[in-house]
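I have placed the structure first, in the form of structure tokens, so that the comments after it can refer back to it.
Removed: one protein chain of the complex. Kept in place: all other protein chains.
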Amino acid sequence: MIQNLISMNGYGIFVWSSFAITFFVCGVVYYKTYKTLKKYESEFAKEINELSREQKTSVIENSKIASQVISSYSKTI
Amino acid sequence: MLQKKVKKRASLLATLLLVSILAIFFILQTLNKNILYFKSPTDIKNDQDIHSKKKIRVGGMVKKNSVEIKEQEIKFVITDFKNELMISYSGTVPNLFSEEKGVVAEGKLQDKSFFIADRILAKHDENYMPPELQSIMNNNDK
Partner (left out) sequence: MFKFFSLSNTFIWIEKLTKFISSIFFILLIVALSFALILSPPDYLQGDSVRIMYVHVPAAWIGLASFSTIALLSLANFIFKIKNIKLITKSIAPIGLMFTCLAIVTGAIWGQPTWGTWWAWDARITSMLVLSLFYIGFILANKLIAQEDKADRVSSLIAIFGFINVPIIKYSVDWWNTLHQPASIKLTGTSTIHSSMLMPLFLMFFVLLLYCALIFLMKYKTEIIRIKKKNLKRL
């Protein structure tokens, strides 16, 4: 039964390769997008951390996004 | 002020789109013959200036009980239910090649009713069903 699943009456190579290509490409694109997101997040967090203390607190108070990014960034470290 | 700009952009875009749709329509109309992937037997019959030296593609349904296999050579008739064309081919045919199924042949026309192919492609139709169902349907037909 397993052998049948792999060979698929001779069509196995076509079926499996098309599924493999699809999911491989999907995986690579997911990884790349994730990496870019993390890169921007960390750059953004760094920039906020470099600000003076007063500015930093005002930024975090004023912007939900900034505080979200900072908190998720500090979690990953 | 803003309203005016919006209107201007919308009308500009509408005209441009209309013009390009018309242009594409006419381009496709003139190219119509070239876009066809294959010619039907009726096209072959009506078309006067078919040069027998040029490679073309013809397609249609393989006629029932017309497939003849002689050693290396396979001969069959394709039909579009109005006209027919005899096709001769030597080599292996795709798995999906069978009677009463679509087929596309690439090769040269010998005369208006005889075609020598050097490549055969099977054309699949839009029906998808499990094999059990197909055999039930066949039994119902009989």
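Letters are used for the chains, namely A and B, taken in the order the chains are written, and counting of residues starts over at 1 for each.
Simple rule for what comes next: contacts are C-beta pairs under 8 Å (C-beta built on N, C-alpha and C of every residue); 3 or more make two chains touch, one makes a residue touch a chain.
Owing to the predicted nature of the structure, the values given are computational and were not obtained by experimental measurement.
Take chain A: the residues that touch the chain left off the picture are 5, 8-12, 14-15, 17-19, 21-22, 25-26, 29-30, 33-34, 36-37, 40-41, 43-44, 47-48, 55, 58-59, 62-66, 68-69. As for the chain not pictured, it touches chain B at residues 6, 9-10, 13, 17, 20-21, 24, 28, 32, 35-40, 59, 93-96, 98, 101, 104, 119-135.
Just so it is clear, only the chains that are shown with their structure count from here on.
One finds 45 Å separating the Cα centroids of chain A and chain B.
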